[in-house]
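Heads up, one of the protein chains got dropped from this complex, but the rest are sitting where they should.
Order as written gives the chain letters A and B; numbering starts at 1 within each chain.
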Amino acid sequence: MNRRVLATGTWIGIAVLAVWTLAPIAVMTATSLKPRDEIFAIPPALLPRTWTLDNYVEVFTNSSMPRAFLNSILAALLVTIMTILLCGSVGYALARFRFRSARPVALFILLGQMVPITVLLLPLYEMIGAMQLLDTIAGIGIAHLVITVPLVTWMIRNQIAAIPVELEEAVLIDGGSRFDAVTYVTLPVAAPGLAAAGMYAFLQSWHEFVLASVLTSTTSARTAPVALTEFASEYSVDWGSTMAASVVLSVPVVIAFIALQKYFVRGLASGGVKG
Amino acid sequence: MTAAGATATIAHPTPAARAARNRRRTGLALTLPAVLVMAGLTVVPVVSVIQRAISGEGRAAFGRLVGSPDFGRVLLNTAVWTVVAVVGALLVGHAAALLMHSRYLRLAGFWRGLFMIPWIIPNVVGATVWKWNFSVDYGLVNHWLLQAGLIAQPIGWLSDPSVVLIALAVVQVWFTAPFIMLMVSAALTAIPEERIEAARIDGAGGPAVLRHIILPAIRTTSGLAALLMVVWALNSFTIIWVATGGGPAGASTILPILIYQAFQTGDAAMVSAVALIQLVVSMVFAVIYIRAIRDDMEEAAS
């Protein structure tokens, strides 16, 4: 009886969340299937009166969106790898080692998250320019570290700090090295946290607009959010194609994320570890 | 004897002291790459902001800012926006994450992936869709509410100064709650199931388990999520810029909008002045966070 109430409650909660999250997405998708003159029709209707795939044809044949999608994925992957390397290292240190400068270091890294992007634009542009990396994916990747490293450091630190130290010590006592302790105990148990951190880094880079728009100029490095502005001309915006492009951009990422969800079900218990 | 002992200690540190020193060194070495990268990326901009903000020009900009008739309201708007957006996102995000861990839910991974979508689609697109939904003329929100007979007149979600800020904060919640869901989901996996089982066997009900076991276990994550939401709320202008441009009549103008307006008009001194205010406010929250988890930091380090 209690079980049934809880189960029903869960599914009601899911339904509410689904409507709340997905209704605007439905509007986006429906708009991408409308002909131009229906988008601003009064009274409004969610579903198109005439269904059309013209917007999708436009996205695939007459825009730089496919290239931009690839650029975005590459930039985001580069950012994710760099972020996980840097932050895994510093996050582990902050969680496991006691040293006097730990707190100032932690605070300093966090500071990066708080500087308004508008302030960072010019210095980053000059720095990336000096490295000869303007209009390259690597240039965007380096610049995007400023929006990923601060928080990911803390996400990883918190996740590792939640793992009891004794687990690592047990490996050391058994004669293993610190590396062994990390690879056999810490990494598997921290996997959900690392996955979350990686997704966060990926997405921060994925939809960052201002830095990417200033640091790139040609289609060879232009990322997807920037390329979306190509559907706008001086006086009008082709919203149908913009929405179609957004749908096209989002679907592979959503699928990839659903696939990655398996890392979230591994709890401590399944790691074969006693709390 | 004493002196000799002391010398001996210095010359031949005890294994424990040596190990402690090695650990300190390893710790520092591990932090170095990230610190160098962040220093490279942020020190120059921050120093130049501070320099410009305290220069004569910057002080004049502060004067213009504080002397402007709307400054008080901008601060108030910023506070309302931040509180609604942060509290809303924390509630929705935690609720969603807990639901995802419900035993009764099947395909949790699938749902979690779906609920991430608001965070995956480009901000400008999401903001535009919401702007349409809220429109008086062709907005579906008003259309459906009218059809359901819940309202008699369309509500000017974006044109009525008394509701616009809340409506926009709801959009911000829509964008950011998935992120909290993600973080909290990860933290929930780190709670040993045995601990929850043990509490249940002791007769604790759902709310008690939540309050005494789950929430304390994820508190560092919740705190970090709250901090990040505050920082985002204090830095995000895309949604408001796309939907209302700060209007009507300044009803949705917050600090980041001021900074972006100044940036667009090339008023570098004003940009620095507002940026410094934002930086200081954010830092206050960061220090609060770090103090709050200080005990946790000391006890975790070995």
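By our rule, a contact is a pair of C-beta atoms (placed from the backbone, for glycine too) under 8 Å apart; a residue touches a chain by one contact, two chains touch by 3 or more.
Following the convention adopted for this analysis, contacts and distances are computed from a predicted model.
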{"item": "Per UniProt record, name of the chain withheld from view [\"Putative membrane protein\", \"Cytochrome c oxidase subunit 1\", \"YdbS-like PH domain-containing protein\" or \"Sugar ABC transporter substrate-binding protein\"]", "value": "\"Sugar ABC transporter substrate-binding protein\""}
{"item": "Residue touching the undisplayed chain, where the options are A:41, A:70 or A:255", "value": "A:41"}
{"item": "Chain not shown: contacting residue from B:84, B:227, B:262 or B:290", "value": "B:262"}
{"item": "Hidden-chain contact residue, picked from the options A:14, A:27, A:121 or A:196", "value": "A:121"}
{"item": "Chain not shown, touching residues in chain A", "value": "37, 40-42, 78, 81-82, 85, 121-122, 125-126, 129, 131-134, 136-139, 141-142, 176-177, 179-180, 182-184, 187, 210, 213-214, 217-219, 226, 229-230, 232-237"}
{"item": "Contact footprint on chain B, counting only the chain that is left out", "value": "64, 67-70, 124, 131, 134-138, 156, 158-159, 161, 243-250, 253, 261-267, 270"}
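Everything that follows uses one rule, which is that only the chains that are shown with their structure count from here on.
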{"item": "Distance from the mean Cα position of chain B to that of chain A, given in whole angstrom", "value": "15"}
{"item": "Chain A-touching residues of chain B, taken from the complex the two chains share", "value": "23-24, 26-28, 30-31, 33-35, 37-42, 44-46, 48-49, 92, 95-96, 99, 102, 104-105, 108-126, 128-130, 132-133, 135, 137-140, 143, 174, 178-179, 182-183, 185-187, 189-195, 206, 217, 220-221, 224, 228, 231, 234-235, 238, 256, 259-260, 263, 271-272, 274-275, 278-279, 282-283, 286-287, 290, 294, 296-298, 300-302"}
{"item": "Touching residues (chain side chain A, partner chain B) in the complex", "value": "3, 6-7, 10-11, 13-14, 17-18, 20-22, 24-25, 27-28, 31, 40-44, 46, 85-87, 89-90, 92-103, 105-120, 122-124, 127, 142-143, 145-146, 149-151, 153-155, 158-159, 161-163, 165, 169, 189-190, 192-193, 195-197, 199-200, 203, 206-207, 209, 224-225, 228, 239, 242-243, 246, 249-250, 253-255, 257-258, 261-262, 264-269, 273-275"}
